[in-house]
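What follows is a single structure, and I will ask about it in a moment.
Removed from the display is one protein chain of the complex; every other protein chain stays in position.
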Amino acid sequence: GADLAAYCLMLGDDALVLAQRLTEWCTRAPELEEEVALANLGLDLLGQARLLLTRAGQADGSGRGEDELAYWREEHEFRNVRLVEAPNGDFAHSVARLLLFATARGALYRLLAGHPDPVLAAVAARGVLELAYHQEYATAWTLRLGDGTPYSAARMQAGLDAVWPLLDELFVPHAVELRIGADPSALREPVLRTLAAVLAEAGLTVPEARPLASVGGRAGRDGVHTEALGPLLAEFQVVARANPGATW
Amino acid sequence: GADLAAYCLMLGDDALVLAQRLTEWCTRAPELEEEVALANLGLDLLGQARLLLTRAGQADGSGRGEDELAYWREEHEFRNVRLVEAPNGDFAHSVARLLLFATARGALYRLLAGHPDPVLAAVAARGVLELAYHQEYATAWTLRLGDGTPYSAARMQAGLDAVWPLLDELFVPHAVELRIGADPSALREPVLRTLAAVLAEAGLTVPEARPLASVGGRAGRDGVHTEALGPLLAEFQVVARANPGATW
Amino acid sequence: QVQAERFEAVIAAEQRIEPRDWMPDAYRATLVRQIAQHAHSEIIGMQPEGNWLTRAPSLRRKAILLAKAQDEAGHGLYLYAAAETLGVDRAELTEKLVSGRQKYSSIFNYPTLTFADVGVIGWLVDGAAICNQVPLCRCSYGPYARAMVRICKEESFHQRQGYELLMTMMRGTEGQRRMVQDAVDRWWWPSLMMFGPPDGDSPNTARSMAWRIKRHTNDELRQRFVDMSVPQAEHLGVTLPDPALSWNEERGSWDFGEPDWSELKRVIQGDGPCNAQRVDRRRQAHEDGAWVREAALAYAAKRRAEAAR
Partner (left out) sequence: QVQAERFEAVIAAEQRIEPRDWMPDAYRATLVRQIAQHAHSEIIGMQPEGNWLTRAPSLRRKAILLAKAQDEAGHGLYLYAAAETLGVDRAELTEKLVSGRQKYSSIFNYPTLTFADVGVIGWLVDGAAICNQVPLCRCSYGPYARAMVRICKEESFHQRQGYELLMTMMRGTEGQRRMVQDAVDRWWWPSLMMFGPPDGDSPNTARSMAWRIKRHTNDELRQRFVDMSVPQAEHLGVTLPDPALSWNEERGSWDFGEPDWSELKRVIQGDGPCNAQRVDRRRQAHEDGAWVREAALAYAAKRRAEAAR
């Protein structure tokens, strides 16, 4: 019960927070086709988040719904990795983050598609398809920008350099993950290999950046985030919280 | 009572919201001396806002304190002009807004220094001195940027062009102002003359922009703002609202 | 001459002019202007509601709003494509939008101030757009007419979602009801102005009607919108901010007050509450994205060069 709930929150919060970052692109994308595509990715992740949060509220016996969990938890109760909460930066920066996340999350969902919990298994099974598209989209843009103009290559490399220290957190297993989910450390090798292949094709360098340090051993999965999450949640939750008891 | 309260809210919200915009510059100013100066301007305005909001809470008989008024009103209850809520833009844009506001508010405070309400009179009397410094600071930078490099002159002109449509709202009298305060339409002429002199000395052009339209005749003084105020308040109020009943 | 007669005959027979058909220059120019404005309106129209995307108060509403924004970008794409069949390209039209040389619907120059505005835009603004657009599904220019069919279908879906949001809010807390009424108060008159100036002030209407680009006058459409909206407002439980609103038994229609045309004029001239903001945002996105579009072109050129080798 508690472990399943905690695990669903981790994965659900990853999807929810990244969906929020993607929606920030709306009306700011470099091209209309990208407006459509980024909204689409956001909708996929939002859909996953809704199912996972709902499942978390059932599994922990609290009966909290998706909205109660999304809008009424405090920052330290969010369990997402720090990668997804980082500000968008420019388009290359967002593409770099998406590439890392989609590659890793797709690999994880493949492992989870056979999970004993039917909801988690269903989210993962559909998620495999969705994330494959996200990965393809991010890969296509990584290639275009990496092998486009010298300027775009520099931006893409800078974006990768900026997000790379946040990648490792996806592979550091939390006790809950080991008990109920899949061991994410098993993904490190294959994901890094996939990413290295994409970067090689794009003419980009695999960053040497070391992982971002945690705070006394605690990071996103423990509710210890970066300074980026607070303002994101303030905006995300403001209307819901200004109207307690309201239905929408 | 009600009129005095409403009037104090108008002036207090102007100061409060502009103070918030000025604090956004903290750690982002072009030079350390500007960090010090902008914080100083923010502190002056915040001090005025605290006295005026406190007075409003007394005058309307509600007994609401400065924090209750600052943190627990909704957007449509804020009575500031739209000029002060506009995003900062670049340094020139912020200087332009400050020049307009300080020139107009200083002139108003001179009229109000003899107001029958002793609190309002005291705020105005001290405010005259404070705003004189703000005006001087903004004027000095307008000259430096206007008569600095070609690039800075272009930025300064663009900043002025952007804020100019918001100037007129400071001179459009609200019924409450006519009943209890000073008629701000009397300030239009002298303020425009002062501004024109500064711009002439700086080699800048007085913008021809027409005033920003209201919404069905309602604007900031009626609680009908721009889209900039909501996000500003969301950030401003988030911690206070997340902790109802807390003292700080 | 023969071509002109053939053109007139097609129009008279209520058939479609297609891209390769001959058409009068003025017909083409009118269509380009109208389709471009319409496309721009879809794209700029993403902003007022997009303002609430990150703050939508439930995940379901966030998903609905995001899907709607996506639809609008898609509508923009169809419409720019329809314009391209007339020999202009999207980049050129975008350039005209961001430099302020082409307009979009003035309604989007009003601010969205609460989440209720999202619902009211769905109900009234999309509602007015549908009144304007349904007749365009029978427009004489084929690509535009076909784009409108698809767009109208999605728009009426958006309108229902907007109305449903308002119904939910009206059944909610006191604060929610207040928000809805306030939003209606702010959007009602601008919505009426979406149909353009009164017929007496609309010099191009006659020609557009003759060409079957337009099917009804501004005032006819405005009346239709009012007649449709009044019972919906009653059902919702909100008051429309027009004391002159009253049922005219004789006409079988609602009488209503005169919009403030001087306000419309100011907004059209560029002094509306959000004109500068809307165009700036679009221009900023366009400029910020320039290097990305260039990179994509450079990449595609490299791939083509490789394939040609």
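Letters A, B and C mark the chains as written, and numbering starts fresh at 1 in each.
Everything that follows uses one rule, which is that a contact is a pair of C-beta atoms (placed from the backbone, for glycine too) under 8 Å apart; a residue touches a chain by one contact, two chains touch by 3 or more.
As the structure is a prediction and not an experimental result, all values here were calculated from the model.
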item	value
Chains shown that the absent chain touches, full complex	A, B
Identified contact with the non-displayed chain, of B:Asp3, B:Glu35 or B:Asp161	B:Glu35
Missing-partner contacts on subunit B, residue numbers	16, 20, 23-24, 26-36, 39-40, 42-43, 46-47, 49-50, 53, 66-67, 70-71, 90-92, 143-145, 147-149, 151-152, 155, 235-236, 238-240, 243, 245-248
Residues belonging to subunit A that touch the chain removed from view	75-76, 162, 165, 209-216, 224-227, 230, 234
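Note that in this section only the chains that are shown with their structure count from here on.
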item	value
Highest C-beta pair count, chain pair	A-C
Between subunit C and subunit A, distance of the C-alpha-averaged centres to the nearest whole Å	35
Inter-chain centre distance, subunit A versus subunit B - centres from mean C-alpha coordinates, in Å	40
Numbers and ranges of subunit C residues touching at least 2 other chains	55
Per-residue overlap in subunit B, given as positions that touch at least 2 other chains	234
